[in-house]
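All protein chains but one are shown in place.
On to chain A.
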Amino acid sequence: MGTAGVSASCINMASCSSLKILTLLSLFLSPTIVETNNIEAKAGQFFSSGHTNNWAVLVCTSRFWFNYRHVANTLSVYRSVKRLGIPDSHIVLMLADDMACNHRNPKPATVFSHKNMELNVYGDDVEVDYRGYEVTVENFLRVLTGRLPPSTPRSKRLLSDDRSNILIYLTGHGGNGFLKFQDSEEISNVELADAFEQMWTKRRYNELLFIIDTCQGASMYERFYSPNIMALASSQVGEDSLSHQPDLAIGVHLMDRYTFYLLEFLEDIHPSSTTNMKDLFKVCPKSQCVSTPGHRTDLFLRDPGSVLITDFFGSVRKVEITTDTINLTAPMVHLEDTRPVRELRTEIQTYMDQLPVAEIIHQKPKQKDWHPPDGFILGLWTLILLVFFKTYGIKHLKHIF
């Protein structure tokens, strides 16, 4: 990139020859310099990001067939995140409706992100943690804050610690300051900000990347006040996020514009790429997206230019070579089989009587709940009418009966 800049300025300057020699020299020298710097840089990277594991919480909040694009949005981010290395045990995927097995899906078990059915983002091994009606504001906030009932399995929990980088992606229908869940409830930006603050006080994250693809998405990150959060939205307040293109065979819009271009951007990233966040901010400019994507980095401590995409979307583990070994001298003690031998059961087992006919025939009718006799309501109304006529005069009665 530096050489391109030099050659561009060369056009304007008069004495270009010395510059050309310099560029040639630098071309020869840079590989060696880069090599030694690389090792240092790699060693330095161990300490620069401060995270040891990655989590992702991907939420699609709308149901019904015509909101196919929101499920496709979430699944495309899921696919990228898995491809870049985050395992399923570290992803909490919440899909409010099942598009792949919807009756109206002409190609069952697929969710496409591009017309002409080029990319099936549903894949072979998708693991949805919260499905259908389980995707509620309450469950979402419970996952974020960790206040789940003790019976919740590990795969449905966000077990992050103070060295986790978390990616949170929300998509659906939203408005100024709220996001609609399941067509019946909504989450406000204040609640979301409070949830992130509770995560911070309990040190449940090291750094957080929040991406939202809804109408007026920028309103959702306005109220954040906890440190180390970076937020991206697909549109500003007052703007609508538009969908990309419909597919005539499937009959619905397949993706939203912002996430479509985000997926295109992420397809070029591989686990060892060094693209940083500044490139992510440039995804989907106004000319492509019609809405203006926004971002917020004032709460983030590091410079966005030094934050790698794989810090959030991938899971690049830090490794250390083991240098110490212990010389074990004690011999191994082979365990005797100390498990007690269980006594064999000797009683004869039989099946329970599957259809106890005699009981069914002779059983008494079930006690139904008591209802007042039907005439009660009629009688009540007659009483009311009589009282009415008594107070206001019996002479009106003959006009009724």
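Here is the rule we go by: a residue touches a chain if its C-beta (ideal position, glycine included) is under 8 Å from a C-beta of that chain, and two chains touch if they have at least 3 such contacts; residues count from 1.
We take it that contacts and distances are computed from a predicted model.
From the set "Phosphatidylinositol glycan anchor biosynthesis, class S", "Oncostatin-M-specific receptor subunit beta", "Oligosaccharyltransferase complex subunit" or "Dihydropyrimidinase-related protein 2", the protein name that UniProt assigns to the chain left out of the figure is "Phosphatidylinositol glycan anchor biosynthesis, class S".
Contact with the undisplayed chain is limited, among A:325, A:349 or A:367, to A:325. Touching the chain that is not shown, out of A:184, A:245 or A:272: A:272 (per the contact rule at the top). In the full complex, chain A contacts the hidden chain through residues 39, 42-43, 46-47, 50, 52-53, 85-89, 137-138, 141-142, 145-149, 154, 157, 159, 161-163, 188, 190-191, 194, 198, 201-203, 271-272, 315-328, 330-335.
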